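Removed from the display is one protein chain of the complex; every other protein chain stays in position.
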Amino acid sequence: MISLSSYLFISLVLFLCGIFVMVARKNIIAILLGIELILNASALNFAAYTKFLNNNLEGHIMSLFIIVIAAAEAAVGLGIVIRFFQLRESIHIDDASTLQN
Amino acid sequence: MNSTVVSYFSQSNEFQNVTNWLTQILGFNASSLVAFIIFAVFSLIIVGAMATIGGLGTYAERKISADLQARIGPNRVGPFGILQFLADGVKMILKEDIVTTNADRFTFNLAPVLCLVGVFATLAVVPYSSGFMLADLNVGIFYLVGMASLVGVGVFLGGYASNSKWSMLGGMRGASQIISYEIPATLSIIAIVLLAGGLSMKTLIDGQGGAPQDWYIFHNPFAFMGFFVYFISALAETNRAPFDLPEAESELVSGYHTEYTGMKFGLFALAEYIEVFVVCGVAVALFLGGYKVPFDLGSGQILVEKLGLDGMLAQNIGQFLELGSFFTKTLLLYYVVIWVRWTLPRLRVDQLMTLCWKYLTPIALVNLIGCAVWMYAFNGKSIFALIFHAAGSAGGH
Partner (left out) sequence: MFANTLFLASACLTIGGAIAVVYSKNLMHACIYLLASLFGVAGLYTCIGADFLAATQLVVYAGGVVILMLFAIMLTGGTSNKVNRFGLEKIPAMGNKKTFFIASFAAVVSAMIIVKILIPVLKQNPSSALSPNEPTVERLGTLLATDHILAFEISSVLLLGALVGAAVISRPRKEIHD
């Protein structure tokens, strides 16, 4: 049951859910939730390939760096969201269109 | 299953007998079934014992505070009022379960459960004795830190879902306090991990000895400071006084559990008292020698040699001595925690954050670097070993 294909399937589902959340939501924080799902899907893929292909732990290192980047991204992203809320009193993504046109 | 209780029991003859007997009856290899049953039974024992300790914690808190304030404290239910916590529990179960209007019902019900799950999950790796530990994960202490941070989520959600200003402020303070003080606590844990060279609880304790000069707290000056940094941060992480700002009763009615009644409030309180026990247990395991008994009595070798006891019996006696050692030290620390609560005044919010970010975190960083330098400079020897070595060589001349 524990096989590469099942892990790839789970990570595919996670990735699709992340894409779906990212596109469908109009709330910036909800979009960040989707990004977390996508990053998790990729980290899971790296770990699964390490286990089932060569077992040399390079994939674990990649997953660790992905987790690091996810943490940094969440911190900076949420900082930007809070700053944006102070300026605009809204976290709707369509209100962040000052640079458009 | 890589669990220490199971591996301890699988040494005995009865385990083999029972396994063979069940294998004959059931027709398949029953060793994993027996292992699972042992594991389940001991999980239940630990959960029950910890719930009792949490309950007795409330009793101890009242009795000790009464003692410190020259009162008598609870004295009606049972001898010395020791059954007071049972009476309280019955009262809490019978109370009406109130959910505030406009409360977020799903989150409101989930919050106490998250708190309790986070605390009970950490119990799996707490080392009670060398044979009585549910699971000896090789990322033990790291797992414990991760699971304990679930409590912060529970506290925050409890405050948010209650739809009350007091709860909201309490939950926000609680969550920010927990994630802030996680940093110095984890840094001082990492310093000890550096000394021991491993993340599993067994490695951490095996690097220490039974006598105080072999403990990591007296290993070097930095570890000595690290113990106090860890203890202060642990006090703050469990929301105990003098850091009980989330439930400061003089400003926020009772913080994040203002709106909780009945057993849900009971779950919050139980989680808090058990978390104090877990945190004290971790402090004992990391700094104060854990379950080690002086003169290596824990392994039972001396008993076999001097008294001529049976090997398994001596080992069992050793286990009980180790349990006694661990629980004595942990409950002493528990007493200190309660003592601190009823002695020191509460901090303000800005003082709390100043203490964490401007004092404890830099000190913890210095401790970490100091431990690393010490390991490099003195080849991992403790300060007592160096002194004895110097004294020995001086006497030799």
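Letters A and B mark the chains as written, and numbering starts fresh at 1 in each.
As a convention for this text, a residue touches a chain if its C-beta (ideal position, glycine included) is under 8 Å from a C-beta of that chain, and two chains touch if they have at least 3 such contacts.
Everything quoted here is computed from the prediction, not taken from an experiment.
Engineer: Just one of B:G48, B:G146, B:G324 or B:P362 touches the chain that is missing; which is it?
Structural biologist: B:G146
Engineer: Since one chain has been left out of the picture, which residues of chain B touch it in the full complex?
Structural biologist: Residues touching the hidden chain, for chain B, are 1, 32, 36, 104, 106-107, 110, 137-139, 142-143, 145-147, 149-150, 152-153, 156-157, 160, 168, 172, 175-176, 179, 182, 198-199.
Engineer: For chain A, which residues lie in contact with the unshown chain of the complex?
Structural biologist: The missing chain touches chain A at positions 1-8, 10, 12-27, 29-30, 32-34, 36-37, 40, 43-44, 47-48, 50-53, 55, 57-58, 60-61, 63-65, 67-76, 78-83, 85-86, 88-92, 94-95.
Just so we're on the same page, only the chains that are shown with their structure count from here on.
Engineer: Could you put a whole-Å number on the gap between the CA centroids of chain A and chain B?
Structural biologist: Result: the chain centres lie 34 Å from each other.
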